[in-house]
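Here the structure comes first, spelled out in structure tokens, and everything after it is commentary.
Yeah, one chain of the complex is gone here, protein chain that is, but the others are all in their spots.
This part shows chain A:
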Amino acid sequence: MSQSHVKANEKHPLFPIKNVIGFVLSLILTFVALGLGAAHILPFGPIMLIIMGLAVLQIAVQLFFFMHFMESDGPAYHVIGLTIGIINAVAVIGGTIWVMTFNSQVH
């Protein structure tokens, strides 16, 4: 517990500036995704790639601006936990799509 990053005496800002920045960023990301989707300026593949990229940025906004992701009492074990979760999620989704697409190509 030596590397405590959760000191109470750290000064709290008088205005929740971090939270407001996070909210504005999440709104911008949402409307950019909506605008791109509704505009039909790019083919399906590239546009979905961009929208998924924006969604990943949204995760980062939630984690770092709202969820106090860098806070931990001692070693940051929760980062390891979440990383394993994300690896499994990517493996399940990527693996499923890969296997099922392969199936349709064979038929």
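Rule of thumb we're sticking to: contacts are C-beta pairs under 8 Å (C-beta built on N, C-alpha and C of every residue); 3 or more make two chains touch, one makes a residue touch a chain; residues count from 1.
Here, contacts and distances are computed from a predicted model.
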Undisplayed chain, where the name is taken from the UniProt record, one of "Cardiolipin synthase N-terminal domain-containing protein", "Phenylacetate-CoA oxygenase subunit PaaJ", "Quinol oxidase subunit 3" or "ATP-binding cassette domain-containing protein": "Quinol oxidase subunit 3"
Absent-chain interface as seen on chain A, which is shown: 4, 6-9, 12, 16, 19, 22-23, 26-27, 30, 33-34, 37-38, 40, 44, 47-48, 51-52, 54-55, 58-59, 62-63, 65-68, 71-74, 77-78, 81-82, 84-86, 88-90, 92-93, 95-97, 100
